[in-house]
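The complex appears here without one of its protein chains, the remainder shown in place.
Read from first to last, the chains carry the letters A and B; within each, the first residue is number 1.
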Amino acid sequence: MVLTDDEEAAIKAAVLGGSADIDVHWILYCGTLVFLMQTGFAMLCAGSIRAKNAQNILLKNLLDACVGAIWFWATGYAFAYGQSGSDKNWFIGNNYFFLSKGYEGGDGYHNWFFQFAFAATAATIVSGAVAERCSMTAYAAYSAFLTGFVYPVVVHWVWSGTGWLSAWKATGNRAAWLNVGVVDFAGCGVVHMVGGAAAGIGAAVLGPRIGRFAGENPGPIKGHSMPLVVLGTFFLWVGWYGFNPGSTLYIGGVSTVASRVAVTTTLAAASGGVANLFIHYKLSQTYDVAEMCNGILAGLVSITSACPVVEPWAAVVIGPIGAVFYTLGAKLLVKLEIDDAVNATPVHYFAGCWGLLAPALFARKEHMREAYGNADVGGLFYTGQGNMLACNFVALIAITIWVGALMTPFFILLKKAGWFRVPENIEIEGLDDSKHGGSAYGIELAAADVRKAAERV
Amino acid sequence: MVLTDDEEAAIKAAVLGGSADIDVHWILYCGTLVFLMQTGFAMLCAGSIRAKNAQNILLKNLLDACVGAIWFWATGYAFAYGQSGSDKNWFIGNNYFFLSKGYEGGDGYHNWFFQFAFAATAATIVSGAVAERCSMTAYAAYSAFLTGFVYPVVVHWVWSGTGWLSAWKATGNRAAWLNVGVVDFAGCGVVHMVGGAAAGIGAAVLGPRIGRFAGENPGPIKGHSMPLVVLGTFFLWVGWYGFNPGSTLYIGGVSTVASRVAVTTTLAAASGGVANLFIHYKLSQTYDVAEMCNGILAGLVSITSACPVVEPWAAVVIGPIGAVFYTLGAKLLVKLEIDDAVNATPVHYFAGCWGLLAPALFARKEHMREAYGNADVGGLFYTGQGNMLACNFVALIAITIWVGALMTPFFILLKKAGWFRVPENIEIEGLDDSKHGGSAYGIELAAADVRKAAERV
Partner (left out) sequence: MVLTDDEEAAIKAAVLGGSADIDVHWILYCGTLVFLMQTGFAMLCAGSIRAKNAQNILLKNLLDACVGAIWFWATGYAFAYGQSGSDKNWFIGNNYFFLSKGYEGGDGYHNWFFQFAFAATAATIVSGAVAERCSMTAYAAYSAFLTGFVYPVVVHWVWSGTGWLSAWKATGNRAAWLNVGVVDFAGCGVVHMVGGAAAGIGAAVLGPRIGRFAGENPGPIKGHSMPLVVLGTFFLWVGWYGFNPGSTLYIGGVSTVASRVAVTTTLAAASGGVANLFIHYKLSQTYDVAEMCNGILAGLVSITSACPVVEPWAAVVIGPIGAVFYTLGAKLLVKLEIDDAVNATPVHYFAGCWGLLAPALFARKEHMREAYGNADVGGLFYTGQGNMLACNFVALIAITIWVGALMTPFFILLKKAGWFRVPENIEIEGLDDSKHGGSAYGIELAAADVRKAAERV
């Protein structure tokens, strides 16, 4: 007998306490990585568009983080996870508005922090799609609406303990739908499809940029800085190491799951990137850096649901298929003359659709038990069971309808009111000159170099 | 009885050991995030100035990190926290110079790492303020003086167990001043006011850049790369998730505090950013990205003292008031014709002053108990008590006087000796050409593009 009673009590509190310190540490760490994705989106978007609108897109990305924080504090978390004793329902949460006092003793602030970072991620997916022509006011309104209402409701459906699609009910009193519910671990459906669908709808309602599909020489509009694109992509990849592994929500007892997630996430990103590089080399005879980046992102999105329940080899299959979905989605948008300036919709919506279905095919029962406490259901390819496929497919449809039904009229109203798009002359001149006090880049750079360059011309 | 005696002993060592492993992990993680802020300052400063001085400012930021490490190893930590048995005093530490051997068994190396990152942060605040005209030698001398002496003394006053302003004495044998001491959790006063005051004094003594307040067309001098400014701002925000939550110094038993800190930090940044965007839209009819960034930073600075002891709603109040302090500070500098090239003084000193007073108004007793082990004193608005306001106000004055009394003669001596400022012709030409072997940017960029561009002109 080594320990005194006081020591035993202290150890019990430290190790078995309701919200153990190590879990909080894990979630604060992972949440910070997810927040780093804001930097990634900002750099990726800025690099992918023309320099004359760089300040504008940077400001939109900053706004996403800020407006997202404020609205997710005000209403978002409440709609997503707010539950009080008897008053639980399958559709929407209704407690903890403005992180009111009762919250702290309940869920713990670290969970708000982690979930906020997710909400801001969902919101910022849109910024690139509507870049170079969307007004600032409209964008701020959209950002508030998505983080404050549209996104949280989907969270409630899939991730709260009472949502109609939740897989977590399986471990509670009420049974999950088809004995499994929707297996969307880190949010192919909840985050990426929501953001990606909103992006596609926004771009469609807003209309293409001048010169993209009409005018003298219509065609793709190149970005202005590939280093920023690659920098952003790497940040997103790094951030995904918080996004996916952190979705365990704890580390105590689930570190094996978090480890597997880090591995499958890595392999899907890598294989998705290589696959997309080859696909687009076949299509264009060019080693296209932007397509390599989007392939990595498509791979990351694709594994986001399945990451804890599949084997590493499956990640190497899932990532490249995600690149195919991405590429087909991008082709479809061009055919429909929807101008998504950074291909956010193909990356997040189309690869997200595939990713949401992937666990239903590749999930192993052993891993389902570890990650979901549910050893009864596995993926179609292992078990022949179609339960998960049915659940996840319903989620795919439901999320698409929900976002479509809310965002389409929202964007159309903005358009009718004349608030959505900047005037044509401003679009041509560039938003930075008229709205943001001039170019994102200083003239002095050119001043010195141009003289020397001019001599060489 | 499940555990053997050996297992009990092992568990005791792991969980209750003097410096538990989880705490070390937490501090190494948070310290690394704080170190990332060096990257943030470097990018923010580089983007905020003209391209012709970009190499110069980058080198100064690299020097801060390096010189700061060396001096904080040599003397800084010793002056801040070095204590030997009976030889403790209220003014300055006097042990552990060069991390001498006794240190390791005492405080633990992770604490040096964390505190070094803070010292380097304090130092680097100045680099932007004196940019585009300060000589490299003078800057290196300043950096050594601040990290080796000026800053550590303030640390000793406020954060060591024996400093005259310390709140931590409340939990020790000797009572803290007014039964509370100075509540400056992560260092509005200790870090930001010290760095910010040094920045303002440096800029004032150095004099404005040519063309800023005199000459043909005096006026604000725009930076050369807004993507770098935004990149730097995001890094600083990310780094603050180490700076503030890590100031718990442990995670074991205080994870609730760290969680609350992450939330209040987020909300103050977000609300400060939005507030400043609107303030400057009102002032200039421009959605000014740099002001959005400075608003976020002012919000972050503002919450740095109060972060563990206030409610989330208070953060949403504190951040925007920080933006107001920032804006008024910036106006004041312009009126005084003090040229702070990146507005470091308004962000760190003026918003820092507000931030130091904020907990004295908004602190909840329950949270004071959790964060400071002191349930007797709360903020004025909750309790009507003025103790904390008195303490923190005295700290505000004391820190300002200390930094002013040391840095003013230091900078004036540098100026008298002719070491502080580069010659006028070099300032006009740009420091990079004469001191750093040419432009920060390669001619080839322009060479290819200029030809095509010239055709379009």
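Everything that follows uses one rule, which is that a contact is a pair of C-beta atoms (placed from the backbone, for glycine too) under 8 Å apart; a residue touches a chain by one contact, two chains touch by 3 or more.
Keep in mind it's a predicted model, so treat the numbers as computed, not measured.
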Self-check item: Among the chains presented, those that the missing one touches
Solution: A, B
Quiz item: Which is it among B:His25, B:Lys88, B:Arg369 or B:Lys415 that touches the chain not included here?
Solution: B:His25
Quiz item: For the chain left off this view, which of A:Val274, A:Val342 or A:Val422 is in contact with it?
Solution: A:Val274
Exercise. Can you work out which residue in A:Arg50, A:His110, A:Arg133 or A:His156 touches the chain that's missing from view?
Key: A:Arg50
Self-check item: Residue in contact with the excluded chain [from B:Leu99, B:Leu178, B:Ile210 or B:Ile426]
Solution: B:Leu99
Quiz item: Can you name the residues of chain A that touch the chain not displayed here?
Solution: 5, 8-9, 11-12, 15-16, 22, 25-26, 29, 33, 50-52, 222-227, 230-231, 233-235, 237-238, 241-242, 245, 251-256, 258-260, 262-263, 266-267, 269-271, 273-274, 277, 284, 286-289, 292-293, 296, 311-313, 316, 430, 433, 439, 441, 443, 445-447, 450-451, 454
Self-check item: Positions on chain B contacted by the hidden chain, ascending
Solution: 1-3, 7, 10-11, 13-15, 19-25, 28-29, 31-32, 35-36, 38-39, 42-43, 46-47, 54-55, 58-59, 61-63, 65-70, 73, 98-99, 101, 104, 108-110, 112-113, 116, 136, 225, 228, 231, 435-438, 440-442, 444-446, 448-450, 452-454, 456-457
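Just so it is clear, only the chains that are shown with their structure count from here on.
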Quiz item: Rotation angle for the CA superposition of chain A on chain B, to the nearest 5°?
Solution: 120
Practice problem: Would you kindly tell me how far, in whole Å, the mean C-alpha position of chain B lies from that of chain A? | Solution: 32
